[in-house]
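Please read the structure below before turning to the comments.
Left out: one protein chain. Kept in place: all the others.
Note that the chains are named A, B and C in the order they appear, and that numbering of residues resets to 1 at the start of each chain.
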Amino acid sequence: MTHLPISADLIAEQNDKRLEAVEEDYAALSRKLTRNGINISDVRQKVSDFSVAVPSWGTGRGGTRFAKFPIPGEPTNIHEKLEDCAVINQLSQATPRVSPHFPWDKVQDYSALRRDAEALGLGFDAINSNTFQDQPGQSHSYANGSLASTDAATRAQAVAHNIECIEIGKKLGATDLTVWVGDGTNFPGQQDLGRSLDRYLDAAAEIYAALPDDWRMLLEHKMFEPAFYSSVISDWGSSILAAQTLGEKCKCLIDLGHHAPNVNIEQIVARLHRFDKLGGFHFNDSKYGDDDLDSGSINPHQLFLVFNELVEAERNPRGGFSPSYMIDQSHNVTDPIESMMSSADAIVTAYSKALLVDRDALHAAQETNDVMLAFQTLRDAYKTDVSPLLAAVRADKGGAIDMIATYRASQYRERKSQERAAVGLGAGIV
Amino acid sequence: MTHLPISADLIAEQNDKRLEAVEEDYAALSRKLTRNGINISDVRQKVSDFSVAVPSWGTGRGGTRFAKFPIPGEPTNIHEKLEDCAVINQLSQATPRVSPHFPWDKVQDYSALRRDAEALGLGFDAINSNTFQDQPGQSHSYANGSLASTDAATRAQAVAHNIECIEIGKKLGATDLTVWVGDGTNFPGQQDLGRSLDRYLDAAAEIYAALPDDWRMLLEHKMFEPAFYSSVISDWGSSILAAQTLGEKCKCLIDLGHHAPNVNIEQIVARLHRFDKLGGFHFNDSKYGDDDLDSGSINPHQLFLVFNELVEAERNPRGGFSPSYMIDQSHNVTDPIESMMSSADAIVTAYSKALLVDRDALHAAQETNDVMLAFQTLRDAYKTDVSPLLAAVRADKGGAIDMIATYRASQYRERKSQERAAVGLGAGIV
Amino acid sequence: MTHLPISADLIAEQNDKRLEAVEEDYAALSRKLTRNGINISDVRQKVSDFSVAVPSWGTGRGGTRFAKFPIPGEPTNIHEKLEDCAVINQLSQATPRVSPHFPWDKVQDYSALRRDAEALGLGFDAINSNTFQDQPGQSHSYANGSLASTDAATRAQAVAHNIECIEIGKKLGATDLTVWVGDGTNFPGQQDLGRSLDRYLDAAAEIYAALPDDWRMLLEHKMFEPAFYSSVISDWGSSILAAQTLGEKCKCLIDLGHHAPNVNIEQIVARLHRFDKLGGFHFNDSKYGDDDLDSGSINPHQLFLVFNELVEAERNPRGGFSPSYMIDQSHNVTDPIESMMSSADAIVTAYSKALLVDRDALHAAQETNDVMLAFQTLRDAYKTDVSPLLAAVRADKGGAIDMIATYRASQYRERKSQERAAVGLGAGIV
Partner (left out) sequence: MTHLPISADLIAEQNDKRLEAVEEDYAALSRKLTRNGINISDVRQKVSDFSVAVPSWGTGRGGTRFAKFPIPGEPTNIHEKLEDCAVINQLSQATPRVSPHFPWDKVQDYSALRRDAEALGLGFDAINSNTFQDQPGQSHSYANGSLASTDAATRAQAVAHNIECIEIGKKLGATDLTVWVGDGTNFPGQQDLGRSLDRYLDAAAEIYAALPDDWRMLLEHKMFEPAFYSSVISDWGSSILAAQTLGEKCKCLIDLGHHAPNVNIEQIVARLHRFDKLGGFHFNDSKYGDDDLDSGSINPHQLFLVFNELVEAERNPRGGFSPSYMIDQSHNVTDPIESMMSSADAIVTAYSKALLVDRDALHAAQETNDVMLAFQTLRDAYKTDVSPLLAAVRADKGGAIDMIATYRASQYRERKSQERAAVGLGAGIV
């Protein structure tokens, strides 16, 4: 049986203070939607069913090459991270799965870890491998690449690590392996751009071969960082061609912050879906590069447009539609628990608004090139304040109407700062 | 027999003044290359064999939506354009083919046009169709798209126009059809991003079906403009997936100015080659968007890196290597003839430098991850001043050592400004 | 007395159908705001008092260098443009001023023009000069620049035109002169970057000297286009330094689409205000460059953040706060009247949401570095659906609850397409 970190009484008490207001706003929203021919109960059910995973590493303070500023009470191991994830899920009721990262989350007994998670109301999502860093005692350095390395032994080590991740994942109940590599170059000429992709594809094929039948391999592209001149899987074009080469179980994962400036990400969603390779998302936001800011904090309208494509794809599944959703962001200046609750809210908000789009009207306007009406159909949905709907769903499921306030009232972080070991300052790597 | 626009005597006279200096510099370059183990004669032959097409429309002054500032003596029809192209080729000896554009270059008798071109020493390159503008009297407007239009009659009209372009091209001796469409949207929601690509692919397949066996269809992608929210073929990813869908004779064309900011274009070259879809180039340069500036004027190093990939691809042809090269730029503030001669020089310069790369040393450094040595191997080639080599090649073939000075001495433009009708001011379309 | 283009009865009839719904939603919004300690009447008054100018040229279809696709019933002279502006203002009740452009809007009798405007319920806003195009019969071409031209006579002509604009403006009741020049270069080396600014500043000082005491000169910067390598007033830094050099009556104007990718425009607002040089705005939206898309259509959150700074500036006026607001966008695929009504709505929406920010809570969170709370304070305001408030304000003032539907019901465009002369196709200037 589950043992959740926040007292249900506290949540109830906090909700009580806010329930009347939520009900009033919900009723108003319901009337408004009804006028527009939308049954709020249908939407409510879909919102209630929606969820997004959180990354285990997201529970710690992130930083930059210049510095990391820790906060008291940060988790220092996967057990503490799971506990923090349980808080996020308990209050948001939207994040029931955790995506682990290896070797960061290595333990001796994965069955025990899985039981620990279940006791906290959590399951495991996609497994993330790490071949962008060297670990103490590692035989071969990834300094010059991993899956695309010119060195066969290094590639073999990277392949073996990914296969180990699959093995761990089986024990944890996961069915996705997310592969992101930092392989690339900082100088023109540093690597042969064609041969490095050949090597990547050969090594990735070995991982693919080890994939269970019901697993997927998700390729994550990234334009730059840590490599600053070229990256082996730098864009969705490279990603989809690699996924085609590897096979049917290989799909593409979109991280919202991994694109060139100005790129139309929602069109990439549509393209990957059109060619049956849309595998999932890493949600975050950004203004300049891979800023890893909180989902929806900078451009919530873009997030809505992404979900507009996803809802459209669900209705028009072509070769299938089952994307994996995860938050992936760096919490440099906030309490990670607060940021992930706020981000889950932003994501569910975008999804809910996309559900409100009058798709018959939209399609009709698109077919007749009534540009203004098509745009206004999207805008009407975007304008709608879905907060009362989301709050109602959370309250229904035992979550908090006001997640931040309830979390603060629980004094969870203060307690953890007493219990947990301190984390050191991050060293500057300028 | 050919009748060229510039007097051979004038060219000879101009070259005579500069020949001694060229020979001196050439000898010094030859000694330097010999020291580095490079036989200058081999390079000279390849440079001599290299050529790039020029676009017929490039001979007129270009402009922006704000204004166009014409110059006296601009060509007003395909015959005058061919004459200007003949000047470029005569002096540069590097641009023996002209890429026409329809309906702009429509004539009654294409056999006669082909003979006219041959008399000027010119052949025809890829045919360019135009479904981004409405022509007077056109049945269906492209205001809402062409190949991706929601309207079947409009799509059929666009398909028919492209097939007509193929028919014209056969008469002109061309074997490539370049398809660029402006189809896209200015508003979120304006079109269904998936269905518009479906329509594009269906219509493009009809064009592809009309392609002769020895022809290629080149898809040109463009990030934005004239559409400013989404474009149906916006990036190389969309382009290669469309080319895969259409078939083997369909390849991708890279215009250097059609990418998102910061994108690594040389890697796109390598990717398209890796997956057997590199069809050709539209050369120009840019700083902000599709600026259509003169090739190599802003970032000559990038042009070198592109040719470095091309030379590499030629040596490692995988599924084949026969890209089509064309200049495609807008001459808003210069005499187009001068700009295209200068641009041809920049392109041949980049190619020549790429030929000078010590590829054995480069590959060895790449294999051993000697990053600095790999970079310096490219840099040594880039640093080399190949001007005397290019001047010698031009002089050999009857071209001008100093193209601009010789052109100016010929007073060609002044003569044309007497002979040709004036071109009007461009209207501002703000 | 005023004679407005849309029948008041039609508006009333259209509003009647929607009034009940608006009142219901308004009441719900009012209760919600009241709970949050906000008096909706105060906000309503401010929203009612707010207005934004529309540009006379915005009433025609815009286009790109590739094409312009006209619609039936486009205006062809300033009188027809004013009529269209009157429709926008009548239905939106938010755009009572028109910004004219010379020489495009030249007439014989400006007093008559002013009376015409007044009869339509309109006044005149900032005067826009044009030295980026050549007009038929013009003595000196702007091909090589205007205020920054190397040619003294060209500069003098550009100065004289601006002074003429001031003279016209006096007759029209305007008090702002907006100066945007296309001066710049397409090639490295084309101009001396220092001396061209010297010439610009000298010429601009002559215009400044002719400015009446109660006028302002607004400098509009633009990163690129029509110049694609450098622009003389390319960024806010150049703009504010020029404004400082010229004098106290010279301020900076921000066009939302004239910035480098990723730039934080709301911070530029704060900077210009901090140094007492914030003069005004040209509202539009963009994804790639100076796309001139409809205000708020791409990034409504950015528009909100801009207004957040403006509301903050109004409360903390430092050296004064009186920015000039104007829509400036290109309507390439919509009916310009619909686009400007929709844009006015987006702008007033952003302003209204900025008014809802709990500034005491925001400042308190900022002072204590409660980052999440500060962010949520903004987000709470942004989330709010202010549509019923705006609709109520419009209805109060005689405008339309549903502007687009009412406009369509009026069949205004259909009527105009009968009355007005057709506009030709725009020529491609590739």
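Criterion: contacts are C-beta pairs under 8 Å (C-beta built on N, C-alpha and C of every residue); 3 or more make two chains touch, one makes a residue touch a chain.
Note that this is a predicted model, so its numbers are computed, not measured.
Screening A:N186, A:S322, A:T368 or A:Q411 against the full complex identifies A:N186 as the residue touching the chain left out.
Looking at C:N36, C:N77, C:Q138 or C:S238, the residue that reaches the missing chain in the full complex is C:S238. Listed residues C:L19, C:V263 or C:A409: the one in touch with the omitted chain is C:V263.
From the options B:G121, B:G173 or B:P300, the residue with contact to the chain not on display is B:P300. Think of the hidden chain as still there; on subunit B it touches residues 21, 24-25, 28, 31-32, 35, 261-262, 264, 287-288, 294, 297-302, 333-335, 338-339, 342, 349, 371-373, 375-376, 382-385, 387, 404. Within the entire complex, the positions of subunit A that touch the omitted partner chain are 57, 62-69, 132-134, 136, 141-144, 182, 185-188, 190, 223-226, 228-229, 261, 286-289, 291-294, 297-298, 330, 332-334, 425-430. Residues 143-144, 150, 185-195, 197-198, 223-224, 229-230, 234-238, 240-241, 259-264, 266-268, 270-271, 273-275, 301, 305, 308-309, 312-313, 316, 318, 362-363, 365-369, 371-372, 374-375, 377-379 of subunit C touch the missing chain (whole complex, contact as defined above).
Here, only the chains that are shown with their structure count from here on.
Per-chain Cα centroids separate subunit A from subunit C by 39 Å. Chain centres here are Cα averages; for subunit A and subunit B they lie 42 Å apart. Contacts with at least two other chains are made by residues 261, 287-288, 294, 297-298, 333-334 of subunit C.
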